[in-house]
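As you look at this complex, bear in mind that one protein chain is not there, while each of the others sits in place.
Labels A and B are assigned to the chains in the order they are written; within every chain, residues are numbered from 1.
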Amino acid sequence: MTAVLPSRPERPVGGRLIDQFEYGLDAPICLTWELTYACNLACVHCLSSSGRRDPRELSTAEAEAVIDELQRMQVFYVNVGGGEPTVRPDFWHLLDYAVGHDVGVKFSTNGIKLDRARAEQLARTDYVDVQISLDGATAEVNDAVRGTGSFVTATRALANLAEAGMKDFKVSVVVTRENVGQLDDFKALTDSYGAQLRITRFRPSGRGADVWDRLHPTQQQQRELYAWLLANGDGVLTGDSFFHLSALGESLPGLNLCGAGRVVCLIDPVGDVYACPFAIHENFLAGNVRDEGGFQRVWRSSELFAELRSPQTGGACTKCAHFDACRGGCMAAKFFTGLPLDGPDPECVQGYGETALAARDSAATTPRSHLDHSHTGPVRGQPTLLGMPAVPIVKICDESPLAGLAPG
Amino acid sequence: MTPGFDPDVPWQRARSVALRPEPFGALAYHFGNRTLSFLKSQTLVTVVESLAEHPTARAAIEAGVPEGQRPAYLKALADLARTQMIEVRSS
Partner (left out) sequence: MPETPQTDAPVPATSAAVEEPLVEESLVEEISIDGMCGVY
């Protein structure tokens, strides 16, 4: 039962959609569903600290039950990720099941399974969108973060999709200090495959927390990125993730607010529901789809989401002239850098975030998720950013995410 | 009248569009062009869903909307036509 608090403000009539979003929706618009924590890669900045499968993963039947619920809730589409979703043996079945039950699928992949046959299958399937993750326009820049061989894997998948006549597939880039100078090259690369470019913000989530200081764009780079988006952003998607840059001037297209628990949420591989895929932490855990009432009950009635759907205090930020443009930035970025949620974003373009970071208690540790599914040993195609030696790929055909790991 | 929108022919919600009621009206998602629109009143949702049952869009509006508001609803349908959320039907 939902307790209706008499003091909760009434939802306004009409007005801007952005105001309606703050009060919540009957179903999420941009629901993310991480199908597995297993992954063939070990990217240094992985938002979900993926690598090893969690033994409590939802079964095929449980996943189908979630899809049935999403259909009843009339969710338009679901964003499937992981880990690497295609390493689940039932991935292709679940894809067809979703599409067959009126739920579109957009999935994010490193391309490992997208051979010619799968590319052709996808090109024939309606209501499915694909995006290939790539974090460098060259193998050198990309593989430092995603692992040796990952650039080749991704571009091979892009070539297969292009040859199969797939429409509207995307390349998705996490913008870092190392690749922000390659934006034009990314555009050229994606154009060459007939794909669309997406660039998204790097958050200090998951393993990203360990490399954020080193990899997040500098203030100067943020200004360059903003200028690039204004000049070249037509046709470049941003995942609505750069709204904190809107405080630099003209607002970027998209919804300029944090949608966690209001417009978006995450279903993780074990059925836990978090406010956002960048907030996998018990503070943002709303419930589990295995609980009575399933996902719908969590989305509509959880305490956490009710809190997020009451008007948020912008705190100190409300006094800033740019608050309406940036709305205080990204909740996950603040949380995982140890900043208060009612204060500036760590990358606040006015510099208030840097001030806040410097003011943090140096003895306090920043929050860490209770979950870490990272590979525990070296992985074939190890990222080299952190100076670890690359492990040579010995068995190309061995695709098991557990390959190469010491037992226990 | 917005050029391109003829309210005196038969219309219907586009077949590639899903419409989901919300407390504030509805969200409409076009699976073909991936655009999302926000319909700000329940009355507009009712008009859109009833288009297929009327000989013209104008008739659908006249059936469901008080006279003083009809221009706003005509404009709303023109907006929806422009983003292909509604389409002309053959009969």
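Everything below uses one rule, namely that a contact is a pair of C-beta atoms (placed from the backbone, for glycine too) under 8 Å apart; a residue touches a chain by one contact, two chains touch by 3 or more.
Predicted model only: the values in this text are computed from it and were never measured.
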Contacts of the hidden chain among displayed chains: A, B
Option touching the unshown chain, where A:G24, A:G51, A:G81 or A:G149 are the choices: A:G81
Contact residue for the chain not shown (choose from A:I29, A:C317 or A:A356): A:I29
Identified contact with the non-displayed chain, of A:T238, A:S302, A:T337 or A:S374: A:T238
Residues of chain B in contact with the chain not shown: 23, 25, 35-44, 68-69, 72-73, 75-76, 79-80, 83
Contact set of chain A toward the excluded chain (per top definition): 9-19, 28-32, 47, 79, 81, 106, 108, 131, 172, 174, 198, 200-201, 237-241, 250-251, 253-256, 259-260, 263-264, 266, 276-278, 324, 330
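Heads up, the rule we're going with is that only the chains that are shown with their structure count from here on.
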Touching residues (chain side chain A, partner chain B) in the complex: 11, 13-15, 17, 20, 23, 25-27, 29, 74, 76-77, 102, 104, 126-127, 129
Contacting residues of chain B [partner chain A, same complex]: 18, 20-24, 27, 29, 31, 34, 36, 38, 40-41
